[in-house]
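With one protein chain withheld, the remaining protein chains of the complex are depicted in position.
Right, chain A next:
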Amino acid sequence: MSTKSNKKPRFKYGSQASRDALSGYLYVAPFFILFLTFGIFPIFYNLYISLFSWKLFGAEPEFIGLQNYVWLLTDDPTFIKAVVNTFSIWIISTLPQLFIALVLAYVLNQGFVKMKDMFRMAIFMPFITSILAVTIIFNSLFSRDFGLINFILGTAGLDWKIDRFLSHIAIATMVNWRWVGYNTIIYMAGLQTIGKDLYEAATIDGANKIQQFFYITIPQLRPIILFTIIMSSIGGMSLFIEPLVFLDLRGGSHNQGLTMFLYLYETAFGTKYNVGYSAAISWVMFVIVVMFALLNWFITTKVIKD
């Protein structure tokens, strides 16, 4: 019952401690077995695959050591292009997304705002749509000949798919639209933990709302901002459904919207069925994502100080 009695003879039959231990393993077991088979094992199996010249539906796999990695890192301009595209899309999707969400959460948290629930629901709605549906809608909005966006901007005939940077903007727009609401909700929950007295003291000192936002809200929310930055680093680096549906398997005719994950996908399931090489891409990508997340962690903690 108490932790003290647990320390002594532990597995005495019938004791509460032994029953707890037995139940504990039993309850975790179904989860753990499935999780090991379909969650953990594939990660290591992937490492194994990456050491082979391995075609799906092809000849016997042939062990080639680190050759896939050598090719990928020294002789693959398409991969470099995919890395650059991924970062380009990440910057123009994540930074505005998090900033807008932060401002929205701050405004929604103000006492005078009426109909909070309604605004919150409206802003959150995009999050429940599938990425496929989102891309289909924006495909129509960004249409070259009949698109509403070209009409509003007065840019009739502008092709958002062919130009590299324009295609990144279109894709980033879809990402921003879908994720602003989610981040707003997370930030709002964080704001509720900031004491009112901080703001009151600042008001007495003569700080206006905008100053309070930069000098109280952002520093106080630091752990939560950190969380959203790490999550969107991981998510943004693995982006690929939007370019796949908006453009095609190769991210467009000259790979203008090809991302790392899309390249990995296309290599394995497109026309090449080269799973060995694709597995190598996923491991290099993994290293890039982890390094990038750590870098963002470092920058965020440096930039936002208490």
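Rule of thumb we're sticking to: a residue touches a chain if its C-beta (ideal position, glycine included) is under 8 Å from a C-beta of that chain, and two chains touch if they have at least 3 such contacts; residues count from 1.
One rule holds in what follows: contacts and distances are computed from a predicted model.
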Listed names "Carbon-monoxide dehydrogenase medium subunit", "CO2 hydration protein (ChpXY)", "Circularly permuted type 2 ATP-grasp protein" or "Carbohydrate ABC transporter permease", matching UniProt entry of the absent chain: "Carbohydrate ABC transporter permease"
Hidden-chain contact residue, picked from the options A:51, A:82, A:123 or A:247: A:123
Absent-chain contact - pick from A:100, A:169 or A:304: A:100
Hidden partner interface residues of chain A, rising order: 1, 3, 6, 16-17, 19-21, 23-28, 30-32, 34-35, 37-43, 45-46, 49, 100, 103-104, 107-108, 110, 112-113, 117-126, 128-134, 136-138, 140-141, 143, 145-148, 150-151, 156, 177, 180-181, 185-186, 188-190, 193, 209, 224, 227, 230, 234, 237-238, 241, 245, 261, 264-265, 268-269, 275, 278-279, 281-282, 285-286, 289-290, 293
